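Every protein chain of the complex appears in place save one, which is left out.
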Amino acid sequence: MGQNVLEINDLSVKYKVYEGVLDVIPDLSLYVQEGERVGLVGETGSGKTTVLKASAAILGNTPAIVNKKELKVCGLSIDGIRGKKNVRKNVSMIFQDPSTSLNPTLKIQTQMLDILKSQFPKKSKGFYHEMMMRALKSVSMPAPERVLDSYPIQLSGGMRQRVCISMALMKNTKIIIADEPTTALDVTIEEQILELIDDLVKKEKKSLILVSHALGTVRKITDRLYVMYAGQIVESGLTKDIFDNPHHPYTIGLIDATPKLTGNGIADGIAGDIPSYLNPPKGCRFAPRCPRATQICREQAPVLEKMEGSVDRFVSCHNLEVSEKPVVSSLT
Amino acid sequence: MMSNESIIKVNNLRKEFKTKFGNLIAVDGVNFEIKQGENFGLVGESGSGKSTIGSMIVGSYKPTSGTITFFDEDISKSSKHRSADLKRNIQLVFQDPGGSLNPRKTIREILSVPIELYAGKRLSRKEIDERVQSVLTKVGLPLEYLEKFPRAIGGGEKQLVCVARALAAHPKFIVLDEPTSALDVSMQAKITNRLIELQKSQKLSYLFITHNLCLVRNMCDRLAVMYLGNICEYADTPEFFKNPKHPYTQMLLASVPVVSDEEESLKPVKVKSIGEIPSPLNKPKGCPFHPRCPKKTSICMEETPEMREVSPRHFASCHHI
Partner (left out) sequence: MLAAYLQKLDSDKTNKNSRIEQFKRNWYKFSRNPMNIIGLIIVAVVIFVTIFAKTLAPHPEDAGLHVDIMNAFSKPTLKNWAGTDEYGRDLFSRIIIGLRPSMGIAIMVLAISVTIGVLLGLVAGYYKGTLIDLLISRITELFMSIPPLILAMVVCTMFSNNYFFAAIGIAVAWWPWYTRITYNLVTSLSNELFIVYTELAGVKMMKIIIREMLPNITSSILTKMTLDTGSIILVASSMSYVGLGVQPPTPSLGSMVSEGIAYLPEFWWLTVMPALAVVVIVMGFNLLGDGLTDVLSVEDK
């Protein structure tokens, strides 16, 4: 640990649409250290995908205006064509829907071979085959020979995701970005896949960014967590600390709204919706939905500040000293 | 409020689909009953046949064999052969709120459909409007939504419109097919709570189909867990979570992602999840769960276990309990 493999400083992203300009990400910084497993959690529309696309340098195809960005992958800038190359060399991605990230018209073998050939050009057939078998075995794939000779449609969702993971690993990059890798899978299969990702990341000393909307999923395998709301990081810290003792009212509301095995009903969630990015609230972006909001919240945006006496714990809220659990208002 | 009279009774229900690759047994001899005023959870992963059961209850398909009764009426037939009154009494809310609303119609037009259809007489425009407004108010949406198109409102609100459309028929029973699985947690919490409220105020019974055990824990009175077309365990909710008996149920519970250590301690002793869910096309012989089961013995591969009462009001189908 220690060295930052991914660094995003003061990222700002705006999108131009019919209604005007969407100020999606005003000012965001995050980092991932070597060998660290970091979670990025937020609800639909919180901007987590935008952050992800920015770090993979694939925002170019959208009507996005990326400002004052300083993104570094393994200490290298990601600007321009050279930057894209740096990203490709150091980052591999696992997507939510394994059926769309594999080409349906090509056999698994062909697709894996393409990646291998770019990694290790001009090797013998036997070498490539050996590498593919090793990659599939490393993701505990049953009957790897048969899988190599199959089309994606012949595999189950879990098997396809295993193939995607093995392909991501073949690239031998330092960083793995997993975008909702288990959302499309069943619970018992999700458990297996998460365990697999976790094992491989630990064994190969890679860094993992796990993006998800599901708190429980992130809690399972991450060390550190960023909670995003409306394009901003509202709270970050060690995963265990955040779940044991959430500070930001949004984090608290989110955890409360998650149905629990303990029973006793579900809290009524957080009132209202994510604000429009067209005209976001002037002060804290969470203020219109916040049970703790006071005058200052509506006027002045809070800064993400380190909490005293904590390990890496940052919260952006004006009213942290309100210690008792907030009363979350209901829908009406 | 829950009475002893059963509203839905499912008896030895079976559904096969003929496919190119042979017969797909989606539901394989399922029995359960839902009491009046009860919220019954049907839990399972993909391919378990839980949605097929919901579809048969609302009449999308006719069962291959077995019966479904609504009070004392046999309803094991497709919706074409059902009376208007029966269709009115059993309503359905789909998983995908976006797809279940016509994109070219305003919310007012969408909600008018069941009102006109089930009124039994011709209603004036004013009467329809009044009923549309009252049903929208019931689910807690503001009246200005009436003139909006589905795409102009959020996913959770669309689902509330779907619930309103079901309520507009004044049903006795609603099948909720994964109503919140496409939504964010804070929206899910709102919809779930609104559904519980409505059940009490409108005296409804629910069949709640879901893959989310935590949701069932907080919402349902009783639940059944399905695996590959069979029910493997069936009990009152508190008892079920206290004493899960079936190895599959235990594996499922152990895999559930949770958000606190307290919940972690409620999980059964770690049962490692192994193997894939087989396709219903080549269902394993004997107990359908045996290829993944840590407790399997030779009998599991040959004999399909019967459903037994393992403790009062708690049923499970396993050779080793």
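As written, the chains take the letters A and B, and residue 1 is the first residue of each chain.
One rule holds in what follows: a residue touches a chain if its C-beta (ideal position, glycine included) is under 8 Å from a C-beta of that chain, and two chains touch if they have at least 3 such contacts.
A quick note: this is a predicted structure, and the numbers were derived from the prediction, not measured.
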Residue in contact with the excluded chain [from B:T19, B:T67 or B:N102]: B:N102
Contact with the hidden chain (one of B:S60, B:N282 or B:T297): B:S60
Residue, one of B:A26, B:L92, B:V225 or B:C287, that touches the chain absent here: B:L92
Of B:V113, B:I128, B:I196 or B:I274, the residue in touch with the unshown chain: B:V113
Selected from B:A169, B:A224 or B:C300 as touching the chain missing from the view: B:A169
Positions on chain A where the hidden chain makes contact: 18
Residues of chain B (touch criterion as defined above) contacting the omitted chain: 58-60, 79, 82, 84, 87, 92, 94, 96, 99-106, 108, 113-114, 117, 126, 129, 144, 146-149, 152, 165, 169
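Heads up, the rule we're going with is that only the chains that are shown with their structure count from here on.
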Chain A and chain B, separation of their C-alpha mean positions in angstrom: 31
Chain A contact footprint on chain B (complex, rising order): 45-46, 140, 154-155, 184-190, 192-194, 211-215, 217-219, 237-238, 241, 251-263, 266-267, 273-274, 276-277, 279
Parts of chain A lying in touch with chain B, wherever the complex brings them together: 43-44, 142, 156-159, 186-192, 213-217, 219-220, 243-244, 253-270, 273, 330-332
